[in-house]
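Got a structure here, written out as structure tokens. Questions coming.
Excluded from the complex is one protein chain; the other protein chains are retained at their positions.
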Amino acid sequence: MRLPWAPAANEKDRREMLRRIGVDDAMELYKDIPREIVLEKPPGIGFGRQLSEWELRRIVDSMLRKNKVYTDPPPFLGGSVCFHTIPAVVDAIVSRSEFYTAYTPYQPEINQGLLQAFFEYQSLIADLLEMDVVNVSMYDWSTAAAEAILAAMRVTRRRKVVVAGNIHPERMDVVKTWLLGKNASIQIVDFCRETGRVDLEQLGNIVDNNTAAVYVEVPNFFGVIEDSVDAIAEAAHKRKALFIVGVEPLSLGIVRPPGSYGADIVVGDAQPLGLGLNYGGPYLGIFAMRWDRKLVRQMPGRLIGLTKTIDGKEYGFTMILQTREQHIRREKATSNITSNEALMAVAAAAYIVLLGGGGLRELARSIWLRSHYAAKRLAELEGVESPLFNGEFFKEFVARFPKPYHTIHKMLLEKGVLGGLPLADKPPLMDYYSALFCVTEAHSMKDIDKLVEAIGEAL
Amino acid sequence: MRLPWAPAANEKDRREMLRRIGVDDAMELYKDIPREIVLEKPPGIGFGRQLSEWELRRIVDSMLRKNKVYTDPPPFLGGSVCFHTIPAVVDAIVSRSEFYTAYTPYQPEINQGLLQAFFEYQSLIADLLEMDVVNVSMYDWSTAAAEAILAAMRVTRRRKVVVAGNIHPERMDVVKTWLLGKNASIQIVDFCRETGRVDLEQLGNIVDNNTAAVYVEVPNFFGVIEDSVDAIAEAAHKRKALFIVGVEPLSLGIVRPPGSYGADIVVGDAQPLGLGLNYGGPYLGIFAMRWDRKLVRQMPGRLIGLTKTIDGKEYGFTMILQTREQHIRREKATSNITSNEALMAVAAAAYIVLLGGGGLRELARSIWLRSHYAAKRLAELEGVESPLFNGEFFKEFVARFPKPYHTIHKMLLEKGVLGGLPLADKPPLMDYYSALFCVTEAHSMKDIDKLVEAIGEAL
Amino acid sequence: MIPRARGSWRQARWNEPLVYELGSPNNSGFICPYSNEDAELERVLSTTPEEKLGRMLRDRAPEIPGLSEIEVTRHFMRLSQMSYGVDVGPVPLGSCTMKYNPKISEDIARDPRIRYLHPYQDPDTVQGLLEMLYLLERWLAELTGMDRCSLQTPAGAAGELAGALMIRKYFMDRGEDRDEMLIPDSAHGTNPASAAMAGFKVVRIPTSENGTVDMEALDAALSERTAGIMLTNPNTLGIFEDRILEIADKLHSIGALLYYDGANLNGIMGIVRPGDMGFDIIHLNIHKTFGAPHGGGGPGAGVVCARGELVDYLPRPLIAKKGNRYYWDYECEKCIGRIRMFYGNIVPLIKAFIYIAMLGGDGLREAAIQSVINTNYFIALIRGVDGYDLPYDPKRPRKHELVLSAKPLKQETGVTAEDVAKALLDRGLHAPTIYFPLIVDEALMIEFTESEPRRQIEEYAAALREIAREARHNPSAFKQLPKNTSVGRLDNVYANHPRSVTPTFRILRRRLQGEQLSL
Partner (left out) sequence: MIPRARGSWRQARWNEPLVYELGSPNNSGFICPYSNEDAELERVLSTTPEEKLGRMLRDRAPEIPGLSEIEVTRHFMRLSQMSYGVDVGPVPLGSCTMKYNPKISEDIARDPRIRYLHPYQDPDTVQGLLEMLYLLERWLAELTGMDRCSLQTPAGAAGELAGALMIRKYFMDRGEDRDEMLIPDSAHGTNPASAAMAGFKVVRIPTSENGTVDMEALDAALSERTAGIMLTNPNTLGIFEDRILEIADKLHSIGALLYYDGANLNGIMGIVRPGDMGFDIIHLNIHKTFGAPHGGGGPGAGVVCARGELVDYLPRPLIAKKGNRYYWDYECEKCIGRIRMFYGNIVPLIKAFIYIAMLGGDGLREAAIQSVINTNYFIALIRGVDGYDLPYDPKRPRKHELVLSAKPLKQETGVTAEDVAKALLDRGLHAPTIYFPLIVDEALMIEFTESEPRRQIEEYAAALREIAREARHNPSAFKQLPKNTSVGRLDNVYANHPRSVTPTFRILRRRLQGEQLSL
């Protein structure tokens, strides 16, 4: 059988190699495996035989044809992940095979390009967040949040964690899972039904001297921007707890960066920065910390730093502070992470510099305008509360309808419109009448009008 | 206005640059243009304003949605261009931007990679054809054929050209157009209605001492393989005319190469070697010659050769025999060609070595088997003559139906089957009842059965 | 006649500045979609974000350089030429299974019918993708001898964490207080780290002379506190744990579980299954074994599979099928919950689907066999070369990888494994994994996988031979290597020193502005 990708599989080479090894048959190399568990023949997986590229393409095509792609109008689904546009140059860059077929740059001298790109990613995100230290990636926002809380527990040696009740429910789940082995106590803070914002007073009461961290998202699950961040920071810091903030990075084109209001650790997801939706992944967990020895020594994940050659003449980049990591510190490591989402960091870096600070602001403004336009237009429909919460929002907002949303949603689908995210089964709202909409730069006014019109017809 | 691709367009830079130039306004740089023809405003072309990538994507998408792509089954359309499969690695290679954004390698030292790839293309095609010298490309098979005839006229200083009447009609047109200014006399040789092959006797009679060249295609327009190539070569050479052969390169996996039967010049198209259909182009005109001073000095187009560094230590590649070309020889050049289809040569080289000699043979066999299967299955239908010609064929064949083919074709389209090429308006056959089918490695037996069944229903 | 060579290998070197030196916050290569509507929007809304954001308004645009598209392109193209992946040369990092990544998967993974799918789209609108994931799940379960797999874990380590948490929860649910996880000293660092994250105490099991788990030490470690053992087999020495069935019995007999670190599956896939060895939970590294590229560190994908009642503990949702319809099964009575958001790293998973689909079971087995031939062929070529040792029963065939020791070389010449690595780089060959596993001094851990051409393996062996020879003649020269990479040997002390460590440009900027920053 011919392995199309593997050259040595040709018969002549194989024979000669076996001869040199000193065996007649390759199976002799497996003779140390207990006989009773060696398979007589390989499992019949795949499609029963080797496929050519063309056969594979046709099979895949026949499957993918069953997927429905919404681009006209683009999806209005919210839920932390939204439909954004991706500049073609970003894809061209991550399609460079020196990048995507590289391993972790353990040998920095031969991977300076990759390392520089990572360093630039870290630096650009740092400036976006106004934080000092950024790692090269966590898996996604949710694991970044979990790791942030774990780090805070290590830094403070405390076990109580205060979490805003209006964060994304899946992130809440992930945090709970990751803390399963840590004997942690997670305390949820209510949110205000009017504004959609966290209940500041309750938060102040819950945070105490056992509290390792306070975790808040800005904007939160409802798209609402927490505006008492300074007060929250103070509440946390007063008790020597760490203030962890989750952010949507594009919002930072116009929204205050967490570094400016006292965040100790910042997490988020770089998906909006040029990454494909890809049905949920790969995305890129952002993880940043203040410049603080105690904090940074507890940082999970990989860090790239600037350095120089041993002769002092040239600059270069290399992995730094590796003693935090599992391959050296093993069970005492700050995290078990090794493979991460590095390539996505290259994409995000390319995306950010293509826009620049000015472009980021422009884009954030445009998203703000469009999402507010959508909210306003929906509010014009009879019986629709839009936005449901009166806290100022960015990109996503909840609307509440006079009839169960899932029936509206179905009717929209039939019209080729992928509407908002039904919140019937989504904590923290669990409301049959509400949906979470996301409107981005991908939506023209006409797209939004189309949505509103289609909902109008469905009401 | 922001030019997204052009950096210097920012206002500050522009102002400073103008100052350095010494003008206040960029339009001063145009003051030598007669006032009366300077446009007051640019033409309102495009979509009336600058578009973002996303807007462009949506517009293009709305257009492309109107195209119908046939992949299940793949098209059965013949006509010199057929549906073939393209290995993904070929695309990955021509997507390397050092390749596709390079210019003609006038500076060889900085473009060794490109030059080596070109040299390899030339070498691989040479071995496929068993010819000695191959240029880096002509536009397509038709212009390669025209250039071959022009070269033959220069070599022989004769004006009569003998062309087989069963070549592709568009190539016939192109040859006629290109000879428009050359006072040439083109003589067409009939073909045999039984075999589909050129009338050897008539050919022998037409070729005379004024004949510059005899041009034959193997396989010809009908897919039929001329089998008297040795005799044709002899007929031409006896009169000191050049023998020019047009070939389909994949056929050479099993069909005798033209170098083995005395061809002086060989032309063809490398489209089957990993190039997309792309609705007609870009393709890649193959052009090859025997090792003969008189011939090669008349070669059109670009040639790459192996050489060494001036210190003699390393090998390298560079453009050779440039004195034939227009930039040096001007009106005495062997051709006016400069931009060509070079990138496609890289694709073809990658394709050829991915297959190797063995793979090429395997593939050619498979195509032979499939096309013969299709012809045989069609023949089983009542009243269908398939193949119409009894000469042995490769890949393409003509079938004749008991009712006008275009009505059958329409019915096939309705079933999602892109049938054979209607020959009603195609010289040299001009037959309402016939169509030219092409069957390749892309067609499974099931695909072919589907075609046959659909035709059966349409009869 | 014509000379047959070019000069020695040299990596591209561009004196490419940081983006901060190239761009300015006023530049941009981005045109915002529908920007012609913005004025109209402000009119309709009769307000602006500046007005409404109040105290949460960012006072000015982020201080981030903007570049035009040509500058972005050139910058990253140049950086890419200063990088090195398996597409340009061998990267025989052991434990990392850097195999060739078929181009067809890159192509398909870019299909808009995957890329544009929102994770919250209704399942009925993504049936094609779910079908692929479903088949993949079935194939992986079959290949490993497990019952069900969760595709959610984004990497091997996350799979380990999931597995460790499953074990933890399993015993919690049973009311058993087992808090010890046994881990061989040859194990990958993620194993103990994951176990610790799940709240286990790690009990280190030594490796015996023949390179496998020391059975006496194992016996000694077993107790009613033992929750399980984390093993990889073949282990990180490339040696198959031939007493695996015995180990499984021992653990199971005291009610403990076996976790399989699937990073080393490549040499045995299609030949022997972890399930048949007795493992209860396993993870697989999609980006290692199944031809999805590593991306300079990621994205990868882990898949965690389980047998029997442990299936209930797998992270949810699981991909499932009812009739002809595919869906996500969220049912989670005992499960550990979610390891991350959504369903997993879809893109690498699709690549694994393609890899398996194209090879089939036979092809996977062939790939495994070829990878083992390559390992042992290399051993045959390097055997007897002075300077390198093959510790732990050198006669025993290795599987996917091998671990050499450069200790003899170091003792003789002072040239270390790291120096050898740099000398390899200097020849355009990526270095092996060095200093791992920890139980081998001056370790050089080498894995060619099935992808490397024979010629390349021979070249690699020849390079190591040459390096050993040169080390004897001129050992001091090694400390200056590499020279042919885009930059020379880098200063690790400076890189990590509290007063010079520079993880972002922001820190550099602050230092340049005179701040004394120390970590």
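Order of writing sets the chain letters: A, B and C. Residues in each chain are counted from 1.
Keep this in mind: a residue touches a chain if its C-beta (ideal position, glycine included) is under 8 Å from a C-beta of that chain, and two chains touch if they have at least 3 such contacts.
Just so we're clear, the structure is a prediction, and the values are computed from it rather than from any experiment.
Trainee: Name every displayed chain that the left-out chain is in contact with.
Mentor: Checking the complete complex, the chain left out touches A, B, C.
Trainee: Quick one: say which of B:T85, B:T195, B:N220 or B:S386 touches the chain that got left out.
Mentor: In the full complex, the listed residue that touches the missing chain is B:T85.
Trainee: Of the residues listed, B:G204, B:G262, B:P282 or B:P404, which one is in contact with the missing chain?
Mentor: Candidates B:G204, B:G262, B:P282 or B:P404; residue touching the omitted chain: B:P282.
Trainee: What chain C residues would touch the chain not displayed?
Mentor: Touching the missing chain: residues 1-2, 5-16, 22, 31, 68-71, 73-74, 77-78, 81, 86-89, 100, 102-103, 358, 428, 451-453, 455, 486-487, 502, 508, 511-512.
Trainee: Going by the touch rule given at the top, which residues of chain A touch the chain that is not shown?
Mentor: Residues 2-7, 9-10, 12, 49-55, 87-89, 91-92, 97-98, 306-308, 312-315 of chain A touch the chain absent from view.
Throughout what follows, only the chains that are shown with their structure count from here on.
Trainee: What is the chain whose Cα centroid lies farthest from the Cα centroid of chain C?
Mentor: It is B.
Trainee: Rounded to a whole Å, what is the gap between the Cα centroids of chain A and chain C?
Mentor: 19
Trainee: Would you mind pulling out the distance in Å between where the CA atoms of chain A average out and where those of chain B do?
Mentor: About 47 Å, centre to centre.
Trainee: What whole-Å value do you get for the distance between chain B and chain C if each is reduced to the mean of its CA atoms?
Mentor: Chain centres of chain B and chain C, defined by C-alpha means, are spaced 45 Å apart.
Trainee: Would you please write down the residue numbers of chain B that are in contact with two or more other chains?
Mentor: 52-54, 87-88, 92, 97
Trainee: Which positions in chain C are in touch with at least two other chains?
Mentor: Within chain C, residues 26-30, 32-35, 67, 69, 73, 77, 102, 104, 106 contact more than one other chain.
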